[in-house]
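Please find one structure pasted underneath; my questions will follow.
Of the protein chains in this complex, all but one are displayed in their positions.
This part shows chain A:
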């Protein structure tokens, strides 16, 4: 250091003909100028950075932080809503299913009752018709049986008349018929 200063001093002593000689960082005559310009520059830099640039950068970063936080909150809220909707859907689905089951059960039993009733009506009808038919049959049978007695008495009268030549009395025929029948 001292050596450099000596060189510097020597240079100056020689009239500073060669500016290049000497160690520039230790040339004290340049200090004032450098300090002045450093002060100007650095103060200006400080003011511009602290007033203009850093608030802007900080604002961007802060804005991003808050945006991300808001977005995350929104996402959480939406997720909650989606989950709620999912639960509500599940509930509605279960409700609908049980209602459908109830409805099906109801319909099934209603239909069963209806068809039961129809069947009963039909059966009653059929029974009635059967009874009627039976009554007709027995009536016809009785009638036919009545006719048989008439035919028998006529036939018997005719046979007896042919054999004896004289018609028997109706009482005799009737008595004979009763005896045969018995």
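In this text, a contact is a pair of C-beta atoms (placed from the backbone, for glycine too) under 8 Å apart; a residue touches a chain by one contact, two chains touch by 3 or more; residues count from 1.
Basically, contacts and distances are computed from a predicted model.
Of the candidates "ATP synthase subunit a", "Integral membrane protein", "Peptide/nickel transport system substrate-binding protein" or "Probable glycine dehydrogenase (decarboxylating) subunit 1", the chain left out of this view carries the UniProt protein name "ATP synthase subunit a".
One of A:59, A:86 or A:102 touches the chain omitted from the figure, and that residue is A:59.
The chain not shown here touches chain A at positions 19-20, 23-27, 30-39, 41-42, 44-46, 48-50, 52-54, 56-61, 63-64, 67.
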